[in-house]
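I am attaching a structure below and will ask some questions about it afterwards.
Moving on to chain A:
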Amino acid sequence: MTDEPNIIAFCCHYCAFTAADLAGTMRRQYPTNIRIVRLPCSGKVDVNLILQAFLDGADGVMVGACEPGGCHFIQGNLRARKRVDYAKRLLAEVGISPERLEMYYIAASQGPLFAQRATEFTERIKQLNAEAAAQAEEVAQEASGEAT
Partner candidate 1 sequence: MIVAERKPFDEVYDFARRHAKVLVLGCGTCVTVCMAGGEKEVGILANQIRLAARERHDTIEVAEHTIERQCDREFFDEAVSRKIHEADAVISMGCGVGVQYCVECFTEAIVYPALNTKFFGATIEQGEWAERCGGCGECRLDLFGGVCPVARCSKHLLNGPCGGSSDGKCEVDPENTDCAWQLIYDRMERLGRLEELEDVIPAKDWRSDRDGGPRKVTREDVKL
Partner candidate 2 sequence: MSEEALKSGSRLEKVLTSGQFAVTAELGPPKSADVEAIKQKAGYLNGVVDAVNITDNQTAIVRMSSIGAGVLAREAGLEPVVQVTCRDRNRLAIQSDLLGAYALGIRNVLCLTGDHQCFGNHPASRNVFDVDSIQLIQMLKDMRDDKVFASGEEIRNTKKAPIVEPRFFIGAAANPFGDPFAFRVIRLAKKVKAGVDFIQTQCIYDMDRFKQWMEAVRNRGLHDEVFILAGVTPLKSVRMAEYMRDNVAGLTVPEHLIERLAKAEVPRDEGEKIAVEQMQELREMPGISGIHIMAIEAEKSVAGLVEKAGLLPRPQVA
């Protein structure tokens, strides 16, 4: 595992995606390892889409949605909220920390907020990766200790 984590950001076209664009225009730095997937609405986020992202190598998945009351499709973001909560449970069941999945409300005008959230989330995933690596090493040492 490299130091730079793979992060997928599912972003609603009407808010977080525009905010990410704005962050770029405003020359606000955010980690380059985030890959943005544009969706017509955060409500397009399906539980299995999230699982597939992890299966295909993501270390973390963030979902960028409109603030409550601000969904272009009225309540797509609220549905996304429930699905993200459910997906967190499914991840916990298979032994992946639910912390690796997060949903953020980011309005189209909040370029700096997108940059901030992206940075925070990347730090969180780095931390989780470091913890996981340390744990794996501990297990490996114990195993080799038992062997000798």
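Everything that follows uses one rule, which is that a residue touches a chain if its C-beta (ideal position, glycine included) is under 8 Å from a C-beta of that chain, and two chains touch if they have at least 3 such contacts; residues count from 1.
Per the selection procedure, all candidates are chains of the complex that A comes from, given by their letters.
Computed from a predicted structure; not experimentally measured.
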Query: Looking at this complex, which candidate touches chain A: 1 or 2?
result: 1
- request: Enumerate the contact residues on chain A facing candidate 1 in the complex.
  value: 47-48, 51-52, 54-55, 90-91, 93-96
